[in-house]
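One protein chain omitted, others in place.
Moving on to subunit A:
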Amino acid sequence: MSLDKATVAKVANLARIKVEEKDLEPMAAELNNILGWVEQLGEVDTADVEPMTSVAEMRLRWRADEVTDGGYVEDIVANAPSGEDGYFAVPKVIE
């Protein structure tokens, strides 16, 4: 598999990172270099292997679904670049 310029532009859009047109080609080359190296994973027989999802052999804990914490509006919005009245402010989304 090899990434072309258009794919890099698509992935950059998915990642919400602006990549200048002139940087797409070099970025594609860099990513292909890494992905080419990763191809060797294909040599490993993983036919009957379950993908590892947890390091310790444990299940995620259950807990009661109840409100145990909260009421920190001021703390939560304190670091926002823009906001008022306990809300985050973003550029206009709906015309």
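Operating definition for what follows: a contact is a pair of C-beta atoms (placed from the backbone, for glycine too) under 8 Å apart; a residue touches a chain by one contact, two chains touch by 3 or more; residues count from 1.
Throughout what follows, contacts and distances are computed from a predicted model.
The chain that is not shown carries the UniProt protein name "Glutamyl-tRNA(Gln) amidotransferase subunit A", picked from "Glutamyl-tRNA(Gln) amidotransferase subunit A", "NADH-quinone oxidoreductase subunit J", "sn-glycerol-3-phosphate transport system permease protein UgpA" or "Anti-sigma factor antagonist".
Residues of subunit A that touch the chain left out of view are 1, 3, 7-8, 11-19, 27, 30-31, 33-35, 37-38, 40-44, 46, 49-56, 58, 60-61, 63, 72, 75-76, 78-82, 88, 90-93.
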